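Structure, as structure tokens:
Apart from one protein chain that is not included, each protein chain of the complex appears where it belongs.
Naming follows writing order (A, B and C), and every chain is counted from residue 1.
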Amino acid sequence: MFKKILIANRGEIALRVICACKEMGIKTVAVYSTADRHALHARFADEAICIGPPRPGESYLNVPAVVSAAEITNVDAIHPGYGFLSENANFAEVCESSRIKFIGPKPEVMRLMGEKERAREAAKSVGLPVLPGSDGILAGESEAMAVAARIGYPVMIKASAGGGGRGMRMVRSQEEMPGLFSAAQTEAANAFGSGDLYMEKLVERPRHIEFQVLGDEHGNVIHLGERECSVQRRHQKLIEESPAMPITAAYRKKMGAVIVAAMTKVGYTNAGTIEFLMDPSGELYFIEMNTRLQVEHPVTEMVTGVDMVKAQIRIANGEKLEDILPGQVAQNTVAARGHAIECRINAENSETFTPSAGKVTGLNLPGGIGVRVDSAVYAEGVIPPYYDSLIAKLITHGNDRAEAIQRMQRALDMFIVQGVDTSIPLHQKILADEDFRAGRLSTAFMDRFTPVKKRG
Amino acid sequence: MFKKILIANRGEIALRVICACKEMGIKTVAVYSTADRHALHARFADEAICIGPPRPGESYLNVPAVVSAAEITNVDAIHPGYGFLSENANFAEVCESSRIKFIGPKPEVMRLMGEKERAREAAKSVGLPVLPGSDGILAGESEAMAVAARIGYPVMIKASAGGGGRGMRMVRSQEEMPGLFSAAQTEAANAFGSGDLYMEKLVERPRHIEFQVLGDEHGNVIHLGERECSVQRRHQKLIEESPAMPITAAYRKKMGAVIVAAMTKVGYTNAGTIEFLMDPSGELYFIEMNTRLQVEHPVTEMVTGVDMVKAQIRIANGEKLEDILPGQVAQNTVAARGHAIECRINAENSETFTPSAGKVTGLNLPGGIGVRVDSAVYAEGVIPPYYDSLIAKLITHGNDRAEAIQRMQRALDMFIVQGVDTSIPLHQKILADEDFRAGRLSTAFMDRFTPVKKRG
Amino acid sequence: MDFESIRKLIDTLIEKHIDEFELEEEGRRIRIRRGGPPAAAPAPAPATMAAAAGAPAPLAAPPTPTGEEDLLTVSSPIVGTYYESPSPGSPEFVKIGDTVEVGQVLCIIEAMKLMNEIEAETQGEVVRKLVTNGQPVEFGQPLLLLRPRK
Partner (left out) sequence: MDFESIRKLIDTLIEKHIDEFELEEEGRRIRIRRGGPPAAAPAPAPATMAAAAGAPAPLAAPPTPTGEEDLLTVSSPIVGTYYESPSPGSPEFVKIGDTVEVGQVLCIIEAMKLMNEIEAETQGEVVRKLVTNGQPVEFGQPLLLLRPRK
């Protein structure tokens, strides 16, 4: 087993990994920026190395600084957490060439599954359902018309080189196509130097469903069930749960088998998440894969009892899934119990969503039965303005969804943060919402809670 | 269901009951002494009533004050927690006559099973194993010799009216009997006005094992497995766990059936705990019954997934066990998963054991996977000197005992309390102890950790 | 202000346990804060019922000095229901403006069906009643204000 692991991250996830290492008897090295001098991850690691100034590019995203810290502390492995360098294949390669084990998939698999367009092709080739659409680049407007006629309106046309919504258009009917196609083409050409467009069917008001997988380095893959993460604001997840209400046991078994087969073909190792859209008829379509630990992994841990971070470390150490999860590889998955929900508590105003950095002057963390708090916040601690606004993950587990919700409500009521604004009042509103309680969810769910924007 | 419940307690257990009520949609009334004006149980209840000055006799033990508070707030039921009025049958009767449901067993059963001598006879009569000994009072020295010869040395002779160790002698051999018998008789006569003595077999270095039961008001009883609480100092439990290492599945099943049958005969209702000594050969002997919720109930909750306080409330509401724990009454017990350990974190010096009241100036509660904290402490909050020194219960759950221990160690390392002394360093020492880790436990275990007393 | 004055000021502040001090002459502004850390506790006091008097009141409801002039507060020594007259319809024990003698009954607190008479511990004039007939009261809750006889 590794003797010492460096955690290339900060905040609650750095602490999460430190916890797993401590429980496994592995020494830890924290890295921190000058803004995080008094942060708990630096406090609780066995060693802590300052790697740069507050700006992420100069510290947590600074590959030479992180790798140097690993070298001077003689660690065997690096855990990247989520965000920052966790999906950076180059970083994984640098670790490899420095003979430091990167706790995650192989760099080539990260590249394949982590890059949107290639991942879609790869997913299709290994049997995952993808959204109906064009086979690659559209030759022109007439092909666009033909493909749209085949898959049915509404459709999305997207810039192949694109991102950030530029070169992207929703087309609702045949009549709209000519104008919107050329507009997208022009915009894409101006923005990216390439007017190449492709097309996908548009799913309106989809649910966001994702499956958690683990693969060992001996060709074995298992899935840990799914999560529903439809409660999002601007693609930022706010609430996640497991299991997902619309997934029946039979469908989970069927999709699980497809996913395990697909990931086995891909040669996927370590933890990963496959994200799907679910259309109103209940069909799942691959959208992307996250080749790392997910923020919302605790809901899966709560229902399966599997410590995902320990599993990651043991996989990276070369252990087999059948030793990590005895007797469960053959059945593709693990047993689950009850229902878990996670609320991401952000330091931001719950109505305007503006971030709120500063000193936490008063704090009461909820506890008691069925409540888990993953956080690096403490009374008199400071939330620096340079990083993600996530300050705590509040997770509750109950025998069923209703109990998990009741427990979350009482935990939110007992979660007091003074000194900075938090999203707790927003979460309280969502948890009390009838649609949420009934499980009538979609990625459009949060629209009702979002302030109406004034348009110039 | 009850609409409003008064919690006749303070500290973490009052908060524990408030959590259960909040999750069930039941309003809560806290009572508090003037020393607890800023305590969290008063903060988080829907209503809070000051019932008296700090001294327990004038507030939390003051039956008229508690019942008056219940009357002026129109509650349907009172939850007594543990300690204070929880085993006071008179209080339960007063509640009954005031038409307030007392959440616990019936007063007559509390009296029967709660009073040491009667409980031993009752236990024997319903088939629970009790320590071999005399049938009641010893006629004289010669009977003492005869009984001791039958049950085997060493034995204890005890004053029938006794308490506090007076009139009590350990007799190791036949030769010692005459002298010690007459000494005990004289001491008992002087102390209690009665020289009546009885005899019990002495179990040296016993383990403390207890079984948790739940009985509904329709004659059904179930057990929730056992706990081991051998790590004690002066009969104060410090660490509890479930399951108990020396109890095999077969033995649990056998004893469980005996216990369920016995409690059914007794007509036991609501939550209760039957405490046993285990001798080195693995036999269990009844010592006493606690007719209330136990401090250490969370370890049972963690392995069984049963919310004991909710179960108590639903039982008091007249619900049947088969509705509260569907499908589990027939098999006498519920399914368990993994292993749980609880450390009682006391505000006391970890070496001298002197209590340490005062203001908590800094606090970091551990969290993360498999960690539960039941506590009413907060940064800048005050630990008053008038009450029990328990400030937090730290509970960890793991797939097995080893993981629960590792998790407890990392949680203790991350549990920071500034401003008052705590027993955390003592718990760290115990958790690192080889005998503890190997499960070589007995009620004498703590002797090694207790300061050597200087005798005048 | 010279250095010596500042030093003397600081010494005074320390001696008197003043943690903060501000002054802003002419327009005048003064601010002094004594003792205790300013840090906010996460748990504000329960706001559900009126705050009881600061010091735990012993059982015979001794009056506590109030902030207002030199009035004394009579607080409830027990939890229960407040009655201002011996039985429904009968006249109240005391009215505002009455002068009460030591030992005179001021009101009744009913607790567990028992009527507990609350007696005056000082001579004085009833200035204000703070609770209404039939209202529940908690331990230490102020019941009425007396102006003591000088």
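Convention: contacts are C-beta pairs under 8 Å (C-beta built on N, C-alpha and C of every residue); 3 or more make two chains touch, one makes a residue touch a chain.
Since this is a predicted model, take the numbers as computed values, not measurements.
Of the candidate positions B:31, B:379 or B:411, contact with the hidden chain is made by B:379. Set against the missing chain, the residues A:53, A:246 or A:267 yield one that touches it, A:53.
The chain that is not drawn here is touched, among residues A:38, A:150 or A:205, by A:38. By the touch definition given at the top, chain A reaches the unshown chain through residues 30, 32-34, 37-40, 42-43, 45-54, 59, 64-65, 67-69, 71-73, 94, 98, 361, 378-381. Listed here are the chain C residues that touch the chain not shown: 1, 3, 6-7, 9-11, 13-14, 18-27, 37-39.
Note that only the chains that are shown with their structure count from here on.
Greatest centre-to-centre distance from chain A is found for C, with centres as Cα means.
Separation between the centroids of chain A and chain C, computed from CA atoms only, is 56 Å.
Our note on geometry: chain B versus chain C, Cα centroid distance of 41 Å, whole angstroms. Mean C-alpha position of chain A lies 44 Å from that of chain B. Counting partner chains per residue, chain B has residues 40, 378-380 touching two or more of them. In chain C, the residues that reach two or more other chains under the touch definition are 39-43.
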